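On to chain A.
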Amino acid sequence: MIRRAFVLLLLLALGAIFLDLLLGFVPATELNETARYYAERSAADLGTANITTAIIVTYRGLDTLGEVTVLFLTAAIVGLVLSWGRRSAEGPQRQLLPTGELLTTGKNLLVPLILLLGVYVFVNGHLTPGGGFQGGAILASGILLMLLTDPMKRFSHGMISAVESFSGLVFVGLGLLGVALAGGFLDNRLLPIGTVGELFSAGVIPIIYSFIGLKVGAEFSSMLVNLSETEDS
Partner candidate 1 sequence: MDFDWMKIPYSLLTLFIVVNYGMILNAFIQKIGARVGRRHGIPIWQNYADLIKNYSIRSSITHGVMFYLGPVFRLSGGVGLLLFVPTIYGSYMFSNMSFAGDLILALYFVFFGTLGMALGAAESGHPHAAIGITRGLSQVTAAELPFALAVFAVALQYQTLSVTDIVAAQQGSFLNWTLFTNPLAVTAAMLSFLGSMMRPPFDVVLAPQEIPIGPPTEYHSSYLALMQTNRAIFPIAKIVIYMNLFFGGAASWPVFFLKVFCIYMISVLVGVVFPRFRVEQSIRWFLIWAVPVGILAVVLV
Partner candidate 2 sequence: MVDGISFIAVSLGAAFLLGMLRDSWRFAAYGVSLATLAFLTWNAFCWTKGFAVDGLVPIEIFTAGTPPPFAVNLRLGLTESALLLLVHITALLSAIYLRDTLMQQGRRAMSVLLVLCMALSGIILTRDLFNLFVFVELTVIASGGLILLSQDKRALGAGFKYLIVSQVMSILLLIGIFFAYQATGTINIDGMAEQSALLFKGGFLAFFLMFMAVVLELKPFPANGWALDVYESAHPAFSAIISAAVGAASLIALDKLLLIAGPDWLMLTSIIGLITFIAANLFGLAQENDRRLLGYSSVGQIGLVMLVLGQKDILGDNYLFVVGGILLAHAVAKAGLFWISGLVQGRELKDWAALRQRPLLLFAFASFIALLMGLPPFPGFYAKWELVHALAAADRLWLLGLMLFASLLEAGYLFRWFGYVIKRDLPEQPLACPWHKRTVVMLALVAAWALAYIWGELSPHSNLLHLLPLLFALAFLVLEPLPAWLKNLLAIGGMVVWFLLSYPGYDPLQLIYGGIILIGGSIIFLASFYGSAQRRLGFYPSAMLMYAGLSLLIVAEDSFNFFAAWELLTVGSYFLILRGKESEPHALSYILFSLGGAFLILAGFALAGLGAGQIPLARLADLSGQTSGELAGWVFLLLAIGFLTKTAAVGLHIWLPGAHAEAETDVSPMVSGILLKAGLFGLTMLLMTMGKQQLYGVELTHVMLWIGAISALVGNLLAVFQEDAKRLLAYSSIGQMGYAVFGLAMMNHLGWMMALMFVINHYIYKSMLFLSVGGVAKRTGTRLMYQMGGLITLMPLSFIAVLIGIIAVSGVPPLSGFGGRWIFYNAIMSDEYRLPLVIIFLAGPIAFLYLFRLIHTIFLGQLKDEHRKLKEAPFWIVLPQMIFVAFLMIFALVPGLALRHVDVYIGQFFAGGPSLNWEGLTITSQFGQWAPIPIMIIIGVIFMTLFLWLLFVNRRAQKVKQFNIVFAAERPYRPETTHFAWNFFAPYRKALGFLTQPLVTRFWETLTDLLHQLADLLRRFYTGNGQTYAVHLLLFVVAVYLLQKGMM
């Protein structure tokens, strides 16, 4: 109890710091220099309609590379951790309830749709809200649905892993091509930037974002699959 009170007290102090921040916060009324640059130049320079995407994939592509790597890493570690669980079996196997007819049918109908949606989201990342991450997550939720309906289903780890790694390699490779052929690492102007608003525009951004989508999807799937398989140990 003392501990709770103490934590509470500390958090109140932290809250005071936050309050300080909050009260000192003056919302900007104009875009600052950086934001203005993005607003004015990204479409022209990179050919993206979704400025956020331009920032994510190109201007701050290195962040995104890191971000993808975080997922890659997490997936690898989760795989690593859970693979031991598989090796050292413990406890009796639990009997699984059979899944209902409705769910199975629903799944059969829904999964392709979901996957399609995911692909759509990341292919159009440079035009509309959403992109590789969101699309990837949607892809993964398709896989999730499959897992839920058929827990005994085996996914090919090699396959997921290959997709994941291949996408990653493409990402890095395109980035390096940027060094060689364009203005620097992850410069999107390897390809013509085309017309703003078209699907095939914005240089390599759609390509990169698609691979990001694939990669993210594969990574989440890998995590989910790994987690689900531990059960059958």
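One rule holds for everything that comes next: a residue touches a chain if its C-beta (ideal position, glycine included) is under 8 Å from a C-beta of that chain, and two chains touch if they have at least 3 such contacts; residues count from 1.
Selection rule: all candidates are chains of the complex that A comes from, given by their letters.
Being a predicted model, the structure only gives us computed values, none of them experimental.
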item: Options 1 or 2 - which one, within this complex, touches chain A; value: 2
item: Complex interface listing, chain A residues touching candidate 2; value: 3, 6-7, 10-11, 13-14, 17, 20-21, 24-26, 28, 32-35, 37-38, 41, 45, 58-63, 65-67, 69-70, 72-74, 76-77, 79-81, 157-158, 161-162, 164-166, 168-169, 172-173, 175-176, 178-179, 182-189
